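Only one protein chain is missing; all other protein chains are in place.
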Amino acid sequence: MCLALLPFQVFSQDKKPEPGVFMKDPGSELWRQVRQRDMEGVGISQVRGVDSGVLINARGDQWARFRMTQLSTYGGFAIAGIFAIVILFYVVRGSVPVEGGLSGRMVKRFTDYERVVHWTLAIVFLFLAITGLILLLGRPVLLPLFGKEVFSLMASASKEGHNLFGPLFLVSLIMMLISFVRRNIYEKGDMTWLLKGGGLIGDGHASGGFFNMGEKTWYWMVILIGLVIAVSGLILVSPSLGQGRVIMELSHIVHSIGALVLMTVSVGHMYLGSIGSEGALEGMKTGYVDINWADAHHDRWGKVCHEQDLIISAEEYARSQGQKPGADKMETAEQSK
Amino acid sequence: MKKLTKTSSAVGKDTAVKPGKALPDAISRRTFLRNSSLMAGGAALATGVTPVMMKKADAAVATTPGGKIDEVKTICTHCSVGCGIIAEVQNGVWTGQEPAFDHPFNKGAHCSKGAAIREHGHGERRLKYPTKLVDGKWKKVSWDEAINEIGDKMLEIREKSGPDSVFWLGSAKHNNEQAYLFRKFAAMWGTNNVDHQARICHSTTVAGVANTWGYGAMTNSYNDIHNSKSILLIGSNPTEAHPVSLQHIFKAKEENNAPVIVIDPRYTRTAAHADHFLRIRPGTDVGIIWGMMWHIFENGWEDKEFIRQRVYGMDEVMAEVKKWNPKEVENVTGVPEEQVFAAAKAMADNRPGTFIWCMGGTQHTIGNNNTRAYCAFQLALGNMGVSGGGANIFRGHDNVQGATDLGVLSNTLPGYYGLSAGSWKHWSRVWGLDYEWIKGQFDSGSYEQSKGKDVHVMNTKGIPVSRWIDGVLETPENVAQKDSLKAMLFWGHAPNSQTRGVEQKKAMEALEMMVIIDPYPTASAVMPDRKDGVYLLPASTQMETYGSVTASNRSIQWRSKVIDPLFESLPDHVIMYKLAKKLGVADQMFKNIKVENDEPLIEDVLREINSGMWTIGYTGQSPERLKNHQEHWGTFDYTSLKAEGGPADGDFYGLPWPSWGTAEMNHPGTPNLYDTSKPVAEGGLTFRARFGVERNGTNLLAEGSFSKGSDIKDGYPEFSHEVLKKLGWWNDLTPEEQQAAEGKNWKTDLSGGIQRVAIKHGCSPFGNAKARAMVWTFPDPVPIHREPLYTSRRDLVEKYPTYEDRKSFWRLPTRYKSIQAIDYSGDYPIILTSGRLVEYEGGGDETRSNKWLAELQQDMFVEIHPRDANNAGIKDGDDVWVEGAESAKVKVKAMVTRRVGSGVAFMPFHFAGHFQGKDLRDKYPEGADPYVLGEAANTAFTYGYDSVTQMQESKCSLCRITKA
Amino acid sequence: MIENLIDGPLWYFSLAVFVIGVVWRLGSIIFASRKQDLSVARGAAGPAAIKTVFSRFVPHKEIVSQITVPFVAGYMFHLGLFALLFFAAPHVAFLEENLLGFGWTPMPHWAFIVASQLAFLGLIMLWVRRMVNPVSRLISTWDDHVAAILTFVVMLTGCFALLEGSTGLRLLHRFSVELWLIYFPFSALMHTFTFIPSRAFTGAWFGRRGIDA
Partner (left out) sequence: MARMKFFCDAERCIECNACVTACKNEHEVPWGVNRRRVVTIKDGEQGERSLSVACMHCSDAPCATVCPVDCFYTTGDGIVLHDKDICIGCGYCFYACPFGAPQFPEDAAFASRGKMDKCTFCAGGPEDDHTSDEYKKYGRNRLSEGKLPLCAEMCATKALLAGDADVVADIYRKRIINRGSSAFNWGVNDLNLGG
């Protein structure tokens, strides 16, 4: 990178130095001083603005290199990689069926409100993920396809959309935190789930409560990393608060790494919550899950359901969903018998 | 602030796209090369090499219509450097500004003010129409109504209290012609109560310097600093006050390796570029100068031959200097011996050296002592009258030199003629008026006596601007005139440049009428809590009129009109005519001057000036010659200012006064005063014989020193008809000249014949004398140190006491000792000083209304040393109260910096619009409030006036700083 | 080309459809002939009609707990949208320049952002609830979904165009608005206007019968 301002560089551009004249360059002393000092309070300027008193911000270059060489490269690979893994996994394992099939007898798992919170967060997250990725990877991936003008529109829209939806993510995250936190506190038995590899690896079920160890971990990842992303995002979106460039650069790094981690893991979550595991999506869709699914994946909670007699029949379930009992659902019920 | 982000789109923005000037193909490589090489030439000052720039592709063809672009050459209105400006005007709108690369003073360079001057041409925050205060609200009125009401009130006051109860406060912002008319107007009205900012900026310089060697002006020029081998700046911070002058200083510094010595209480931006920095305690200038001279005399470095030939009274100075041994100097000024020695040696080793001073030296109760000490220093080293030497007194406002020359002062008529009967007679002849009529305009009484005889009011010094407050507030018995002041005309004056804000407010409220004539409302409009009796008249800026303007180096430049007056504003001389007509003196006042549509013809005014200003040689600068210089300013040399070839061949740029004789005589102007190495006809000069020919048996005329080509090879007195006759040169005059010169001298001979003949014989018309290092007519003949009235060094008061109180001094009681007797240093432990910022100028109303400048300085602040800040628990950026020793308080932001020494605080004085913590923004007429308001530093400044000129003390007071 | 179409004819067309459509729909509702109520009035219809229009802004206490999400989200969305529509600076400027010839003080930028965030969150939550709540899902028609999605698109394109620097994004927003305007009179979006006669009718109907509703 060129610091053309540096006197010794200008000097070096001179092809024929005057013979016999050698002197210590006063400028280089000055510049050494400028660059070796702390970033804070290096100088003063009558021009107001963020860091207007900073003559040279060397961190900027570090940040630029990190973003261009590491962040976008590894980030891109990570996103592409998780999709590859999920597809591979599906091809190898397929959808994991509920042991013993579905019974048709259901148990209430999530309230309306809980599902609203989940899906709101999901929609906002997806929107932010896509717009964020456009900003991060658009230039190498999309720009060559669309050309500068069109891509600029996409990027501009992404930037505005991303900025505007950011705070919504924080709000939905807080709703998520409040409504699910009690059931996501780690408890005894979660370790065994982990030791068994969550039931995905090898045979035999891993024991789990209302939420199993994996879900809890995902939950805490979402909450904690999400908060970090949200806060760093707010720092980035409000340039007028007076924070310096260094803070912005750090925020950006934290924000993008956090977001990439969440995105990567979320692909796994989406897979497991939908086609990866039979009967899992039901819970978030209708609020009810098959008791057999519950017994299989959340045996400790299933037990409670059995004990407290929370299970409803297929007919009752169909009625709750506004369907005539015995329509399409009957088939499943019969099969499971 | 949000609103500010909108650009002034309405004005010229859409048409502002600038096609190449000479459309379309002629703008080309050639133009580029010209500009760029000039630019690089300026850049390559150090080497004099003009490298040729490389150029990219040929310039593109301009495509956008928008009308022809007129290029107007004009002069910056901000400071006394007098930078040239090229304004680009399109359809009457000022759309662009180009660097005037060929202007001899600035080579296209500007400071932030000059580079932002175009904003004035858009002037959103101007006073837009005549306005008066009715029941506490501003009301728009017509010009006729305003002039009528003001005139009626003035006449009523005249009837009741006499003409001296109206104070005519003029301005250094007027061009020469307006300044002259203003002084004449006051004379026609019949008062000497007329003054302007020079009183509070360089009056002590003018008095001190003029009484030392003849003229009270900068002796050399900014450009002449190129020849300096050493540069001493005291109480001067040109990086902020005269930034473009630094290009000349740096040239000497880099090319001549001239040491730069800065003596100042603050480590200023100038000091940062200096080789020696001496931090003195404020108000100890005499001490440090005598301290340096102690080393000079001790080591015999003084120029003995020069002193013998051309200096009177150096022995007395030596005797005083003897007392200032290094120990005493360190005790009083705070500067250790080795630094004083090094600075003295640097000046002694590198001659000629120039001596630059500004308001840090002048604004003291002993300001005249300071300036004379500086002069003595230069005389001792023989630095006077040589190129590269001189007393380079950087003046403040763009035309403060001109306004001073034209006598907008309460102690003189134009041309420093003074107020004697002879002077009045001279000017009444020039004006073509009956002397008795003028006399009749004045109050017929007498306020003072001289040699037992009553002195007519006409010959009595008026109240100076620094004291108008007391002229209002003192009981009429204490004011040596018929009645106290009842009305003020603030004609281009910012009140915040004056000390004692609280009393000033009181005085404003006590007046019967305030008239503020200015492009901006100024703080005068908002300071007093008045309900009525205030008139605001919108004057146009100097960019909206034309005329001549005198730069600090005495060069007179023609300033062209860039745009028509904005809004309902009128040029000052038009307003003067209207008011004169109302007051019934227009016929007399404009007898020799053509008036069209109420506008007096500027050229005629200048011709009248030319016909009367013989004392200082304002006679050769005819409008034609000045316009010629303006048109061909590129032909003048950058260092010598002399035109080589071209229509002004041989002239010095701007015909720096004295340009002797009539314009026909074609005197080239005098670039360096008292320079004997040139014939007088080519700009040479001797010291002026102003103080007689001998004193107590000692010869006051020069001995064996004379200017080149002089027919008299020794000192000689000033020329008069008698001297010519004695010398046998009388017949060199033409018969007509003889007729005019009979009974006259070089100052009063309206034909200019005496001057012509003297110069023909190689002689200076004003004689050839010694400079006097001792001014026996002043309170302190040899400059001595006296402690400031408000001093923190009580231990020195006994040894260096101030003056006795005076009962009537410039018509007013003036206090010295009675103030110093009280010890304020306990309650107010910090020394308070003030100064300038580069972005603002003067009272700052104009510059704080300029959005490009205002953005750079948004807060009024006080500089505090970290030690004082820590003691008071103040952090950088805190709001603090600065309370002056007379208990006026200002609320400002703290800037904790080592720029000031411990125990010293500094405030810039350009702010106004807040008063003792109160924001007065809503008191401005709508839309005329400056972007930036702040406390006026001078609100907190205290009493104290120079013992000769009544200069205010605004560089050294005491204060207390507490967290707000 | 397309710029001219969207800024010109299509805009006028959609505006015409909107205005004529709304007037026609409202007219046909208001002037729909109805059998005269021959029963003896037990109360005043008029005051009850007016009262009901306002009283229905607040849900009955008994059901608040069951409809917290639509209640809160509904208000967030509707208030946010109203603020956006009429007090966003670009909208005020647009209305002043293109339609009304006069303007009013727009809200500050930060309020604009907050309002749009409320509106977005409200709309998303309402739509999610529509999908996850069995009853809502069942009573939703495709028209409801189209109206919601179209409104969402209008808001989204508006937020995309927030920088006000890009013609393309502005046109996208305007185009979506035009589609929305055309769709408006023939859809559930008409509730913007019809909620008043509808509530009033109910109120009058009950009021006449002396029922405090």
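Labels for the chains are A, B and C, by order of writing; each one numbers its residues from 1.
Assume a contact is a pair of C-beta atoms (placed from the backbone, for glycine too) under 8 Å apart; a residue touches a chain by one contact, two chains touch by 3 or more.
Everything numeric here is computed off the predicted structure, so don't read it as measured data.
The undisplayed chain touches these shown chains across the complete complex, A, B, C. Checked against the hidden chain, the listed residues B:Tyr267, B:Tyr435 or B:Phe778 yield one contact partner: B:Tyr267. Across the entire complex, the residue among B:Met218, B:Leu856 or B:Leu958 in touch with the chain not shown is B:Leu856. Summary of contacts with the chain left out: across A:Val54, A:Val107, A:Ile229 or A:Ala280, the touching residue is A:Val54.
Seen from chain A, the chain kept out of the figure touches residues 1-5, 7, 10-11, 13-14, 17-18, 21, 23-27, 29-30, 33-34, 37, 42-58, 60-61, 63-64, 67-68, 135-136, 138-139, 143, 148-149, 151-152, 155-156, 159-160, 163, 236-240, 245, 248-249, 252. In the full complex, chain B contacts the hidden chain through residues 1-2, 4-8, 13-14, 16-20, 27-29, 31-33, 35-36, 39-40, 42-47, 49, 51-57, 59-64, 96-99, 101, 107-116, 118-119, 239-240, 243-244, 246-247, 250, 254-255, 257, 259, 267, 269-279, 334-336, 339, 342, 838-839, 851-853, 855-856, 865, 897-904.
Residues 108-110, 113-114, 162-163, 165-166 of chain C touch the missing chain (whole complex, contact as defined above).
Note that only the chains that are shown with their structure count from here on.
Chain A and chain B have Cα centroids separated by 69 Å. If each chain is reduced to the centroid of its CA atoms, chain A and chain C end up 34 Å from each other. Inter-chain centre distance (chain B to chain C, centres taken as mean C-alpha positions): 70 Å.
Not a single residue in chain C touches at least two other chains. Chain A meets chain B in the complex at residues 46-48. Within the complex formed with chain A, the residues of chain C that make contact are 68-69, 113, 116-117, 120-121, 124-125, 128-129, 131-135, 137-138, 156-157, 159-163, 165-166, 168-169, 172. Taken together, the chain B residues at the contact with chain A in this complex read 839, 855-858.
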